[in-house]
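Report on the structure given below.
Missing here is one protein chain; the remaining ones are kept as they sit in the complex.
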Amino acid sequence: MGDKKKQKMTPEQQQYQELEQKHELKRPVVKNCIKAFLVGGLICTIGQAITYFYIYFFNFTEQTAGNPTVATMIFLSMLLTGFGVYDHIGQFAGAGSAVPVTGFGNSVISAAIEHRTEGFVLGVGGNMFKLAGSVILFGVFAAFVVALVKTLLTMMGVL
Amino acid sequence: MLPMFFWAFVVGGLICVFGQLMFDIVKLTPGHTMSLLVVIGAVLDGFGLYEPLIDFAGAGATIPITSFGNSLVHGALQEAEQHGLVGVLTGMFEITSSGISAAVIFGFIGALIFKPKG
Amino acid sequence: MMNMKQAVNLLAILIMLGAGTAGCTSFGKTSPESRASMIQSVNPDPGATNDLDEKDIKLAKKVKKDIAALDEIYDVAVITGKKEILVAYKVKHLKRFGMKRIEKEINKKLEKNYPDEDFIVSSDYKIFIEAVELRERMKDPSFPDKKAEEQLQRIISLKKELT
Partner (left out) sequence: MLIGKQSWQFANKPVIESWGSSGGPFEAEGKLAADFDVLHDDLWMGEESYEKAHRVLLEEAIKSALQKGNFNKEDMQFMLAGDLINQITPTSFAARTMEIPYFGLFGACSTSMEGLALASFIVNYQGAKKTVTGASSHNSAAEKQFRYPTEYGGQKPPTAQWTVTGAGAAVLTDNPDKQGKIVTTSATIGKVVDMGISDPFNMGGAMAPAAADTISAHFKDLNREPSYYDLVVTGDLGRIGQATTYELLQQSGLEITKEQFKDCGLLIYNDDQPVQSGGSGAGCSASVLYGHLLNQMKNGVYKRILVVATGALLSPLSFQQNETIPCIAHAVSIEMN
């Protein structure tokens, strides 16, 4: 895609962009990845601890403990989002706090809180999924396609 | 149990690093990255690779958003096993992800009690 | 105005926490000793709910020996009930990728060696803890067999919930 874009540009634009690149502050990729790894890993470890908490003290098995764990993580995400902490974690950790479900929760909750000023129906209701909606769309649709293909292949005896 | 924590940390962290590379190298927006990860999760489960990863890394595989695609495929396939092709369709209507329900509920509660801090 | 809001905050959180815990406490609890089995290898004695039945106990011991012989496995609990035999085991961590395969192998092996018995096989930590818990309580001679059987059925229902 980048090449296609470049072809459309005039020589003048290309020349400018080369000049601009020199001054552009590079993203510290390695540093960002280390931070993402540590924070993302930590969030998953907390998730693991919560899973074991539910297995230990309540009647959940390893598999059924998944649901309450996710719900608890999103509850924590709500508190952190509401108290204005999650956006600072996000700036530090990048994908480390965006990829875990807490990040999914954060995208829903932050939009809901933000648009409260436009009312509960049009504001909160209408904007809650403006960030997370694509995740749901592609999740559900990809799942549909994968399940369909797999079922068809199984029926045809390929698998 | 202790190795479980270790592997949850490592696997979860690595999935996040993958996301970070999508951000920084491919320059995708968070929305694009998350959508991509969900699709990857669904496809991996289609090949039967995601369940072993959950067995191995626990929350390291269930907490990242990829598990969302996995759980949706799982639900659909379960129905399909019982009802065939129709099951894929009906399965899609029955399954939900706890993540979505929790996010909806806590999102609304959040909007009731919090104000953005800016 | 602010105080009112804070009060509402607090109330909402309390309600949620209350609802969360109330929904869960009705389930059974396990003792700290049995929970320790999650961290370390405990190697529980095989047993039978009917502890007078020599045959059942013998069977349990034999099954345990068979399963423990597998390389990938490091801790096994076996309890024979009236009809079913519960086999809970732990898989070495690096072998967990192949848990499905291991479960199949175990099922096959058991079916081959004991074609007449009905096995419930699980690698789930929760089921393992519960099995260890049940074994501990069974050691108390005053613990009635009927109760033990009930408990076993409850564990089996947990396993069925998984699929």
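Note that the chains are named A, B and C in the order they appear, and that numbering of residues resets to 1 at the start of each chain.
The working rule: contacts are C-beta pairs under 8 Å (C-beta built on N, C-alpha and C of every residue); 3 or more make two chains touch, one makes a residue touch a chain.
Bear in mind the structure is a predicted one, so any value in this text is a computation, not a measurement.
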Displayed chains contacting the withheld chain: A, B
Which residue of A:Gln48, A:Asn67 or A:Asn106 touches the chain not shown here: A:Asn106
Touching residues on chain A - with respect to the absent chain: 5, 9-10, 12-14, 16-17, 19-20, 22-28, 32, 81-82, 84, 86-91, 93-95, 97-98, 103, 106-107, 109-111, 113-115, 117, 131
Absent-chain interface as seen on chain B, which is shown: 23-24, 27, 30, 115-118
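Here is the rule we use: only the chains that are shown with their structure count from here on.
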Selected interface, A-B versus B-C, where C-beta contact pairs are more numerous: A-B
Chain centre separation in whole Å, for chain C relative to chain A (CA means): 35
Chain B-chain C separation of Cα centroids, rounded to whole Å: 27
Whole-Å gap between the CA centroids of chain A and chain B: 9
Multi-chain contact sites of chain B, meaning residues that touch two or more partners: 1, 4, 109, 113
Junction residues of chain A - those touching two or more other chains: 52, 62, 75
Complex contacts: residues of chain C adjacent to chain B: 5, 8-9, 12, 16, 38-39, 93, 96-100, 125
In the complex, chain A residues that touch chain B: 27, 29, 32-33, 36-45, 47-52, 62, 66-71, 73-75, 77-78, 81-84, 93-96, 98-105, 107-116, 120, 124, 128, 131-132, 134-140, 142-152, 155
Chain C-facing residues of chain B, complex: 1-4, 7, 51-53, 55-56, 109, 112-113
